[in-house]
Each structure stands twice: as C-alpha cells, then as structure tokens.
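For reference, the structure I am asking about is given below.
Incomplete set of chains, arranged as in the complex.
Here the chain labels run A and B in written order, and each chain numbers its own residues starting at 1.
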C-alpha cells in the first residue's frame, strides 16, 4: 500500500501556488470549480499575503483568508498554508528601517520588490513570528489544512546581509564557534596580511575591500548566512509545530542553488519541496533530473514533491521560451519517475499585474477555456497523476553515488585559485554520464555510508576533511569503486592546505601524488591519449601526477607533462580507485570509465528509463524527451506490463510520440 | 511667402552654440567677423554661463555678457539666449549639498562634471529662477535677442533622482494622481508580493532592491521624472514669457532619447529644437531621418530647427570617426528636406580645455583658415542655406504614420517580459521600410486623428488603452490600412494585463487572437514561409495565433506552431488590417507589405528624395548619401525644375557626386 507525502491527502499531490488576494472574491468560487476540473488536490496559499493579513502593525485581518480556505475545503482542495513571512509589508521597513538587508558595498535594500528583509533583524523576526503564531492558532484545525509552507525560497534574491545586526550576529556566531580569538586566528590564518584579530569587535563580515577578503572569513560567512537563514526557519517552524505537531512542515528548495546547505535544512523538513525551472529552450533532460536526484537524496526516507514549476514559460530569464506540447507533462513525469510524489506549479492563475505577470500559470490570462493548450495539458496531467496513485510512496534505488557537498562548493569557488572551476558543472559531468546510461545516482555527503553503491564519484572535492577522506578510502578498500577527479583533497574546513602532498589523505587509496596543477584558460586544451589509441582534448585543469602504485589509463600528449598520467586506475584493498587529472568531455569520460560504471536500461538518445520500486513491484517510467517519435526496447521488468497511463499492455518495446511517456507497472 | 522659425530672423537659421566665456574678449570681435563670413545668423549664448554670471551667491556679473551681445548685435548676428541653468556653479552644491541628485543605489552626484542638480531641489530651483529673472529683465529689449534657450538637454546625463526631496515629491505626485491609497494599491497590483501600502510615506521611489521593483511603480516613476523635469522647464519658461511674451522660447530635445515624453514637452515650446548626432561611421541615413520625422511630427504646425550637430566628429563615443567631405552638408540638407528651417552646431569654436575639447566645431583648434576642410564646409553650407530661403515655412506631407508612444517605450522595456524588445529598433524597422521607398511618415500618438494617412503602423504597442485601441480600429473600419505587430495590446496604463485575450481590444479589428508568445534568444530564428513560396528567418518573438476571420499571409515552418500564421491580413469594415506575429528582416517585411505600403519617388539605394510643399509649389530634395556618384531619375514635380543650390535647370534626371545634393523648386 502506497504512502503519501501528506497524511491528510492520500493521493499524488497536484496543484500550485494560489494567490487569491490578487483577485476579486467573485473569482474564488470559479477557481475552486476549475481546480476540481483540473484534478488539483493541494494549493499553497498565502505566501505573499502578509500585507493583506496584517495591513497595519498589529492589526490582523483574517476574514478573507477564512473565506478562501472554507471555499477550498468545500471543494475538496487541501491547502499547504504559508505563514506569509516571505516578504514583509511596506510598513515594516518604514517602522524599522534597519530591518532592511545591507549589501556587501553598504547599500541598503529598499522595499518595492520582495525579500528585502535581513534575517538578522530582530524586528523582522519578532513580527514574523507574531504573525505565524496568529495564523497557526487560527487555522490549526481548519479542515483544508494539509501542510505548512514556511516563508518562501529563503535567500533566493538576498544572499548576504552586512547590516549592523548581521555584523553583531556574525561576531557572536564566530565566538560560539571558536571560543577564543587564538583559535579563530589560527583557523583563519590571520598571520597572513597582518589580519590578526585582538578583539571580537574588530571582525567584520566580508565587506567591500581593496582586494580579496580572507577566504576562511568568506567561508565562515557562507556558513553563517546559511545558519542564520536556517535559524529563522527553525523559529518559524517551531511556532507551527507547537500548534499542530502532526501537520507536515516544509519550505521550498531551489536547484541549482548555492547559498543554502539543503543537507542541513532537510533534517528539519517533514517533506522535501523543490522549485524547478530548467530552461525549456536549452536544458537537456538531465538538468532537471539532477535536481530531482539531489532532492530525493537529501533524506531518502522522506516524501518529495515538486512544489513549483512552470506550465510553459517563465518571466525572469532575459528571453523566455515556451515548453513544447507534451514537454511539461514529460518533465512532470520525470520528477515522479525520480522520486517525486507530487507536482505543483507556480502558480494557479496567471497574475494580471506585478513583476511576474508573464510567468505562465495553470489558468492563463485568457482563462481556462477548452481551446487553451496550457489548460488542456494541466487538466490532462491532473487526470494522469490520479492514475499514478500506486506510485506514491514507492522508492528509488540507486546503484551509484556522487559526492556533493555545499561546503566544498563554497570553498572551491572562492577566488584566487589555479583556475575557475564551476563545481555544479563538474559534478554534472558525472551525473550526465550516469543519466545517459539510465543509471540512477544518489547524491551523498563525503561522510555517508557508501557500502550500498557499486561506484562512487568524488569530483573536485577540494575541501576534504581527513575523516571524510578516510571514509572514501574505506569504501574502496572494502571493495568499492571510487572515482576521484582533479583538485581534490586540497584544503581542510578552514581553507588551510594539507601539506602532506595532494590529494591529502587520499594518496594511498589512489596510489599517486599530484605535484603541480596547470590552469587552462577558456578555449585552451591539452591533448590526451586515451585507451585504445584515440586522443581527446582535455580542458580547464591539468595536473602533474606521479604514480605511487596506480597505473595510467590515459596520458597527456603535450606540454611538459606529456607522457604523464591524465587518468589512472589503482587496485586498493578489495576495491579499485580511479583518478582523473584533468577535465574530459563526455565521450572521453564514457570511454575511460566504460567498464567501471554500470549500465541501466538501454534506450535511444534522449529517452529516459527510470524505475521506482514498491516491495518487489517495479514501476518503469519510459520518457521520450525528444521531438521525434521513438521505439524503445523495454527492460525485462517492464516487458509485458501494463502502462498505467493508457491501460495498455506492453510487448517487448514501446512506441512513443514526441515527448510521450509510459509508466509500466509490473507484478 | 515663407514663414520663419524666429519672427525677428527672417531667414533659415544658421549658427551654433557660442561660449565666449571660454575665450579672451579679444577673440570676440574675430568671432563676430568670422560668423558673418560663414553666413551665421543665430548663436546660442550662455548655456553654461551660470558660474560666470553669478560667481558668488546673489552676486551677478552681466558686464561681459552685455559686451558679447552688443558685439553680436553690431555684426548682425542674432542670439538664442540661454537662461544658463543647465549646470549650477560649484557654490550651489557647497551651500546646498542636498541639491545634488541621488542615484538609485543612494550614491550622491558630485559637482565637477555637469547637470548634477536634482530637478526636485527647491534650492536649485529658487536660484535658477532668480537667475532667469535677472537675465530676462536685463536682455528683454536687447536688439540681438531672437529667442530663449531654456536650460539644456534636460535629463541627458541625470535620468533619475532619489533624494529625500525627490522621494517626497514622488509621494505628493502619487497622492495627486491616485487620491486614495486604495486606488494606488489597485493600480499597482500591490496584492502581489505583499506590497500593499497603508500610508503614503511607506512608498519609495524605485530604489535598489533585491529583485525587480513593482513595474507599475517603475512606470509611474518614469512619468514622475518626466513630469518633474517638465515642471522645472515650465517654471523657467514662465519667467521668460512674463518679460518677453513675444520672444519664442524652447529647449533642445535629443534623439534617440527615452526619459522625456517630448510629445508633452512640445506643447510648451514655441519651436522645436533637436540635437542630432548619428554616428558618421556607422549610421545609415535613415537614422537621422527618424529623428527629423519625429521632431517634425511632435507639433507639425511649429517650426523646427536642428539646434546641435557636429561639423565632423564628436568626443563622447568610445571611438569617434570623422564625417567624410560632403557628409555634414548632406545631413544638414536632409534635416531641411524633412522639415527643419534651421541648422546649427555644437559649437562655434572648438574648446581648448574641458571634457568636450575633442568635439568638432565650426572653428577648429587650428582656426578658421582657408585650407581647413571644416571651415570650408561650414562657410559653404552657410551660403547655400541663404539660397534656400524659399524653403522656410514650407510644409511636409506624409502619406503614412507610425504610432510611437513614450509611455509604451517605458513600459515595454521594463524587465520581466517574454523577451527583450528594443522598442526604438522595432519602430525603426517600419520607418526604414518607408524611408527606403521615399515615403515620408509622421509619428503619431495612438489617439491621434489618423484619417489623413493611407497606412498606419502600430509596432509592439504593448501598453494600449482601450480608447486608443478603438481609435486604431475606427481608422481601419473607416477605410484605413492598419499594420500591427507582435506583443501589442497587452497591458493598460498601469501595467495590468487585459484579460480578454491578446491583443486586447484589437481582436475584432485584426480578426485573430494570440494565445502564446515564444521568446527567441539572440541568434535563434524560426523559419517562416512567405507569400510566393520563399522562406525567411524570423527572430525575437514568435506568437501562437488563432485566426478569427483574418487570413494568413505567412506561416511558421518550424517548431510546434509550424503551419500557424506568422502574418495575417483581414478585411475590416471599409479598410484592412495586417498583423505580424514575429520580427521580420527588411526584405521579408517589404515583401509582406509590398502592396500595402505605397511607394514614393524611385531612387537608387542610398539616395533620398523628399519633398516640402508651400501651397502648390513643390520643393524636391535629392540627397546622395553614398560615397559614389549616382544618376537619379527625377519625380515629375522636379523634372525640368531649377536646382536652388546651383541655379541649374534639371532634365529628367540629375547626376550627383558622392554626398552631393540638389533642391529643385518647381512652379
């Protein structure tokens, strides 16, 4: 029997953000009616309603929201109710000017947009919690309430604050972390550039300075910011939990998103919610898949829903293309295939005014009329998701894992490095390799239990604690296959270089030492000989590697390190390790790791096959992400099974039109 | 008998900005002498003289200006006298630090350049009006005085101000416009993103914020800025008018220039003055023509003069090329051909120091010697303009019109749209189409009387009031040809989307509805089938159009809207409407509208033929903008007529050397 993301809502979640305050009450009844027509069962209400709920300081107006929730409840639509703190009303900035965030250069963020508050403002926080308290008390027992949505997309636009309050908070945070100035001075290497601190109040957040700020200060500031936002979330969540201990609470994550370490946040969510907006004109299907795999991996035991996506185009890119017919459905089913038990949109009804009025919605400007492509696709998807109820709560099993670590991201992309490495892009190289083999991967932290995986990738793991390096080594020693790529094992958690030779703590496991690294400018390449005699052009980074037991599987063919290893392989204990000393393109990577990385189901290019499992039952998703019809041979588990979408039984293969999909439920 | 721009100056105006304060008095007599030699009859004096006229607060020194004006009067050179408020003296910023403008990010504009004042500063304004009062009183009866030049290029460099005074003024402006906060909240859609205002002083100018400010706030700020500058102009003008009700007053406009709605400004000018600086190394001749056509159209009943242009190069582009021999003359005569009754330069004598010393002038650094190319061209043009006296006051008749609206410009180019549309560039597509057919066009507002035009273009008319849409429809219904292009009829004057289906209020007239629009990234194209079987590559924007009576004249040939209309034609009442659902290149546009847009005179590429009319008399300008000699067949009105420049009688065609021109006066 399937489990459901929200106990009060025994279905796959379907719906969107609902902002009734933008419309006349007369529209609300039509909304409820149309929601039923579309198969909507959950809407997120109130995300930007603070100014309507508390129009003047301390004067609350809940009447309109009562009516909205009652209308929805009557229509059988559940609500993920926001605590409405995402953007404070104008009066807050007027009454408390210092509640506004301050940029690195000292500039103040004014109201007029959204999210201009500082998470370190005590005034913002007090007012936000007071509102939350009122809302929680009022709606704790409302029949529509299925979940709580806290704040919204924390840190999406405002990713730093350097206000006086933030500065004081940073000093307090450091004091708590380091206890003594000596410890901080040691961790930050303040002996460099005459930065030794003699008092806590000499320390600043990394403000505008003539040149690079101390990287350890920058790294700690990134942690502090993440922590400050999380602390705000926890305070908001605590209020809600006090009133409704049994109602799931979450906040919506984004991908790709660097400022917040969602690993830590996920520990405090009751289900995972993702806002996903791949560019429909540019992003291949693995881009969205990365986000789903990451979200599912944050806490595999929790349900995960897509909380926001666009029915077709967004408004915030410089140029915003349409999703083609079927593309939104395919991307939605892709999310489900990779673990999601819900699919929602921003937003229900396309806004008439404001900065996002050209963001597509479930009900377009022209209304929910029969001829509307968007409306047709929205109602179609709603009906299909109802048919996929058996999928809910089923699991996803990954045979491979990729180490992905936010702290490493923050540290690796600080300036003053041998080359500019885009961590998410380098990690995506390995995810894409697996995606194209229909090999599902989990994303893991470097201290995770890796024993279940056939292969583990650790790309550009620049910041690597000794214990984590040991964990990776142990995995290989015990029989695993560990793939490490360049510029790994360089610094500890304080951005201090490990002096014993790179990559620190992994030399034995990899059977090599790296002496030097050559930064390659954009466009520059180094020829590399691959196994079998082919050559490839490597980019970005080229290391001078000395073997200490490993064997070269590829060698540089130019520059002074010609003949030296570009990729290696090393027997280590019961397992094997692999090292990549430069950045390879997809073809070369596939060739180098061909025997190492297992293959999932065979499928034509652009067709994704993913599985979910419920006990011994396998649900096979076959998703055609291309603009052409394809014939896809089915994996054994799906052959002869029934397509939950069409009710048709499959043979040994399935024909799919452009962007068409099938979900086979085998016995 | 011709009319003249300035009643006291019965000639075509010729001259330039004259800044005698930059030179020893001994130079002034030589200047007057050289002006006579060059045929100069008007100079603009005192534009940046405030610091010389009022060197300390309240201490005025007019003696030097008396002498300058007397010298000019004696030489028979008239003066367009500036009220000298364009840039306040350094003492003003010192005495009133808050008179300086404040940028969006809060940064203060310091003195040291020009135009650093805030138009909302009461101190600046009081001092500027006091100076104007003194000047007007002193020179009201001076024999040299022919016109007043108010301030200079309002808003040229300082295009926003967010000072405390500006903020207060903005609130007052909004209060006057909306009367109630409810009305403002409704108009600005503040229900979006929790922006509902509960007090007037919670509202800010659109300052630095984490993300997009409210677009209605931005749009109102653009109006407010335009209004504030206009208000300053009106106050300055009123002082002058009080002293000299009969002396024409103007201020100089620029093109292209977005911040000021010159339509409104023109209502308060006695003649139109344009500063025109097309890039001589890059801009084809239609670029300058656009500016002339627009200026002439602002108030067709008024005279119009080119108040500033360069004799050859400017100083303010990153790289500044020379005008080729003859090019300045051709561009000057082009202005006259399109309605100008005067041609002036910045400036008379090239500065020895300061930020514009490498801007060319009538008298170059080396002086006005015989061998100087610039001086030769300057004196030559002066002599020729004297021969063109019959042209003065004659009219220009346009058979076509293009809707051009500043409010639409401001709204359309706010961020957060399906694609980035450059309004002036899109409008220029249609102007260029007509220019290359020697078809003169007027620029009109969407509420103008259109009955005189054979065809009216309304490109990208994103912000369209219902009444204006009705005006356009009525024009077509009554027999006109109306050409509308993509992304028209989307929002009302508050940036609120009209919900009845795009393009709002024009569906019936166009016989279609637009369901979706696809933003195309730079470089992306969509193949379109044109009439006759040819194909073209359309760019920027592609709409999904459903016909409701119209017929497709071109269809998309790729993407999911393949087969759907890319251009349409629709009989409507006694007239016809045309719709373009994407952006076409010049060739495709010409093909699509070939039977629709009339042709003027035939001429080789790069040769412009324009007409002015005085009663039944036609003055035909033939202008060779190319670097090669051409033979141009003459239109009927010019055949056999006399060239006013050479005195020669024409046959059926005329031969023109590179950049050469002829002006035929037919009986």
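Note that a residue touches a chain if its C-beta (ideal position, glycine included) is under 8 Å from a C-beta of that chain, and two chains touch if they have at least 3 such contacts.
The model shown is predicted, which means the values in this text are computed figures rather than measured ones.
Trainee: All chains share one sequence and 2 are in place; how many are there in total?
Mentor: The complete complex, not just the displayed part, contains 3 copies.
Convention: only the chains that are shown with their structure count from here on.
Trainee: How many Å are there between the centre of chain A and the centre of chain B, using C-alpha atoms for each centre?
Mentor: 49
Trainee: Which residues of chain A touch chain B in their complex?
Mentor: Touching chain B: residues 19, 21-22, 48-52, 55-56, 84, 86-91, 93-94, 101, 103, 107-116, 157-158, 281, 312-313, 315-322, 324-325, 350-358, 364-367, 371-374 of chain A.
Trainee: Inside the complex, what are the residues of chain B that reach chain A?
Mentor: 105-106, 188-199, 201-204, 206-217, 415-420, 494-497, 499-502, 513, 515-522, 524, 544, 546, 559-560
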